[in-house]
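Below: one structure, written as structure tokens.
Below is a slice of the complex: some chains, not all, each in place.
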């Protein structure tokens, strides 16, 4: 199968970190098609950027999803997830959604580490919108942009390990999630020093997307996720317009 | 004061229904600046359209909000509300948010009428995201596009009256909200035949926006609603880009 892994930002560096992790995580026979956004924010870190990137998610799937069996949004706000799930026929998962649902099968209390105080409320809103807020026991915040730089980040690693252990010790976390597409591959590196599972959301996203594709369930023909038939949109990305015209994947 | 009333859709007919109601609702001395979107959906009725219209909300405020004291999003999904509240300094309210908060002061149990089964989950998600789901006692759905046509709609009026009374009788609703910008002005017409208050969300939105403007509170300088300083966005509407560059209202 072919799995579209889309970075709705315009940050090739993040796509470059996500793609090899996605490839390593995929089942034998799964081809990863990794694409990067062409408009909107460089990196989503605010509410307004997130709003702009929703269209980017739709455009990327509309343009690259044709021969794919599923899509995984490699943006940790799961930007545009519900809209994509409605507009397209192929299954779509968000990396944070996939990570959270996977974590639900690994422990009861989920501890989360986010990058930056500013985005914490955004993640909380995402998680509440999934109805999963009661599963989250506590949060920790790292203020660091090191993850976006190339190379190893031993100091950041140590900080993440300390925070994860603190979540276990003080808040009884039984499974850990570290947000951020740029964190792809990092959990495996930290795991030996943390006594509970750390979910890599990109890995979970790839596997959950494969899982959804394997179910071969039909596109909904009723309800809020049915295809939005007969709607009129103007002055939008041509690929999105084509999708509204019924020519999307 | 000047109040920007923005219809993030491209539907002049809806703006045409909203504007006079907003003008009638405003305090003496308030000037209503009513604008309509130039890209995205004709009328938002699906998740994908709503995602596209978030940028429309940002573009309209960026372009027309300069001399305004507050903005009211005249789209009943409150499309782009949080993003606008972050990107801009002027106060922004959503019409449904304003209607709900106003309803909270008029009764305990809020009954809601929506147009179309398909959008009911979208409204529920909006209301849950405000933390107000527990105030809503029940929903009713009208399947009718009559509201978008010009002229009187006595049959639709009768149906709405019947549903509102049913909410009161069967579900103990103590205050009623009818969703949809196109419903501006309708509640006043129905009110004599319904024994509990019906909130007109456009009217509430105008008054709440005036109220926020009157408080003269500062733009947050911390947290997720502070201005998103130093962010990089590309290939977006020039007015939005200018707003990110700190030149927005």
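First chain written, first letter: the chains are A and B, and each begins at residue 1.
What we mean here is this: contacts are C-beta pairs under 8 Å (C-beta built on N, C-alpha and C of every residue); 3 or more make two chains touch, one makes a residue touch a chain.
Predicted model, so just to flag it, every value in this text is computed and none were measured.
Student: Since every chain shares one sequence and 2 appear in place, tell me the total number of copies in the complex.
Tutor: Oligomeric count for the entire complex in this file: 6 copies.
Basically, only the chains that are shown with their structure count from here on.
Student: Per the centroid of Cα atoms for each chain, what is the distance between chain A and chain B, given in Å?
Tutor: That gives a centre separation of 30 Å.
Student: Which positions of chain B touch chain A when the two form their complex?
Tutor: Those in contact with chain A are residues 10, 38-43, 45-52, 54-55, 57-58, 80, 82-87, 117-122, 125, 128-129, 223-226, 228, 231-236, 240, 243-244.
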